[in-house]
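Apart from one protein chain that is not included, each protein chain of the complex appears where it belongs.
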Amino acid sequence: MASFFQLLVSGLATGAIYALIAVGFTLVWQTSQTINFAQGEFVMLPAFFVLAAMNAGAPFWLAAAISIVVSIAVLGVLFKLVVVDPMLKYGVLPLVISTIALSLLLKEGAKEFYSSQAQPFPALVPAADIDILGAVVSTQSLAVLAVAIVTVVALNLLLNRTRLGRQMQATAQNSTLARILGIPVERMVLYTFLINAVLVAIASILISPIYLAKFNNGDTLGLAAFIAAIIGGFNQVRGAILGGVILGVLDNLSAAYISSQYRGAFPLVILIAVILLRPQGLLGRVEERTI
Amino acid sequence: MKWLAAGAAAAAAIFALIAPLLLKPFGIYLISMWAVLTIAALGLNLTLGYAGQVSLAQGAFVGIGAYTVALLTPVGCPFALAFLAAGALCFAVGWVLGYPALRVQHHYLAFVTLAFSTLVFLVLRNEEWLTGGIYGINGVARPSFFGWSTFKALNFYYFSLGMLAVLAAATWWMLRSPWGRAFVALRENPVRALSLGLDTRRYTLMAFAIGSSLGGMAGALYAPLVQFIEPVSFTLGLSFNLLLMVIVGGSGYFFGPFVGALIAVLLPEWMRVAQGYYLIVYAMLVMVMMAFCPSGILGLLERALKAFAPRGKEAAP
Partner (left out) sequence: MSAVLQVSNLRKSFGGITAVDGVSFEVREGEILGIIGPNGSGKSTLFNCVLGQLSPNGGEVRVDGKPTTGMRPCDLNRLGVSRTFQLLQVFPQLSVRDNLILAGQEHRGTMLSRLIGRADAGLGDAADQMIAFFRLSHLSSAPAGLLSYGQQKLLDAAMAFMAGPRLVLLDEPAGGVNLTMLGHLRERLQAYHAERKATFVVIEHQMEFVMALCTRVLVLAEGRIIAEGAPRDIARNPAVIEAYLGH
């Protein structure tokens, strides 16, 4: 049985991926009140873009780049312009329904137009085990951790150290005020969608070697995103990161120590517990009650 | 316009009574399925269309109802009792789920029901000693009432239709009462409703619990209809299907679920040629609908009728 340390590291790796997905989800929600129920499928899809590009002859690194670009176009721009914008005038509920339908569409689409079978996906680094402090850790986990950490740090720098990032944060906190201050709110919202597209594409490339590229990956990944975002605090990006990491670690540990039959249940129980005991999440602010 | 609606409903009712006499057994099975799913959709319409909450667990409640009946009737429990037990159990579970979830905003109920749906599937699949696990439960008996057996397809259809009529009437009566007014208020303007003393949380919770209970009762009828139930039938797929039914038919319209369920039952049959694509088409239809007419088919119909009907009396300024 894998040592605790090993489980911890691989849990951190999975958690880092969950964090990326949860951050994208939270950002989009914060700036445009869009609860993207298709977030899981957004993570499932880019892997297929990579595979399609590789089938057409591209080497992995090129296919990955192409996939990120296509994701930005489809899951970022197209999604915002075609799905979100026309629906915003009707309120939150129709948009929620629409993203639920979209998740179905993407899932069935991948199944019909690509394959219903799980597809092997190339790993970032050749599989090997490294000895760290007497425990065996896979290079896979380390590579995932490295990429995820770099992405999160880059995102953090973008949001906190650049003018653009601060404008985006202002838009997220109070779009009316931001508009008055002269911030191009519409463009800021578009940027969050683009950022989300990049995050899900990276997450997809990181997780598909482990999960294999399968049309129904979205089910578990989407749920992980929502749970991570809620655990951490729905209105905080830092919370999404924390939630993702906690979820990944707990999920991995529970898989080893709890019966495999109920493996999927642990995150769900955590979700229900959080909503019962601390609905604003670990880092979230208690929201003003308007109802 | 009210007369038009009444007339259409009457015509549909007559059709529902006569049609099965002209259909082959599979056709009768389909419209029985329509009747059962409409009950579940009616419940979801309460939650979504009237209280404005997204529930992704209606399929799970159908499953709970189905398994309740499938487990109780073989040990001698009369069907009527098992049916009521299914409804009561789902009401209680709905209340327990909804109570914490509805204290917060942000559509948390959607996530909680999503998680619950998955949990239910896991339990149904893993607890073989109770539910038969992956292998499901076979040979669910069709009930008899005072010597009249519903074993024959036609009989079971009239039984389901009767149950639909009873439950729809009960729902109609509830919506005619002050509760119905409260639900409209809840949906149209919850802030104002609160300021008038309306406990929006309590009414929303009630709508969700009753809606879930109807899901359970639909499940109680589903089990004897299909006679073999397995966990796979009650996953998120069914919840999505029911959700789309309510949306496409017209959420918030009383007869929306009837229309939506009809489409959901017939669409796969019409699209037999392109078997795998029916869900894709369905999903695209819903997305297009949400962009242009979120109030579904009945909403479209209402708009069309308003455009052609003579204008009503305008209020003098």
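Chains here go by letter, A and B, matching the order in which they are written, and residues are numbered from 1 within each.
Rule of thumb we're sticking to: a contact is a pair of C-beta atoms (placed from the backbone, for glycine too) under 8 Å apart; a residue touches a chain by one contact, two chains touch by 3 or more.
Small disclaimer: the values here were computed from a predicted structure and weren't measured.
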Which residue of B:A5, B:L71, B:A141 or B:L194 touches the chain not shown here: B:L194
Chain not shown: contacting residue from B:L23, B:M174 or B:I263: B:M174
Identified contact with the non-displayed chain, of B:K24, B:K152, B:R202 or B:R303: B:R202
Positions on chain B contacted by the hidden chain, ascending: 174, 176-179, 181-182, 184-185, 188-189, 191-200, 202, 206, 313-317
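Rule of thumb we're sticking to: only the chains that are shown with their structure count from here on.
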Rounded Å distance between chain A and chain B, as computed from the means of their C-alpha atoms: 32
Residues of chain B touching chain A in the complex: 52, 54, 56, 100-101, 103-108, 110-112, 114-116, 118-119, 122, 125-126, 190-191, 194, 200, 236, 240, 243-244, 247, 276-277, 279-280, 282-284, 286-287, 290-291, 294
Interfacial residue positions of chain A with respect to chain B in the complex: 35, 37, 83, 86-87, 90, 92-98, 100-102, 104-105, 108-109, 111-112, 219, 223, 226-227, 230, 234, 261-262, 264-265, 267-269, 271-272, 275-276, 279-280, 287, 290-291
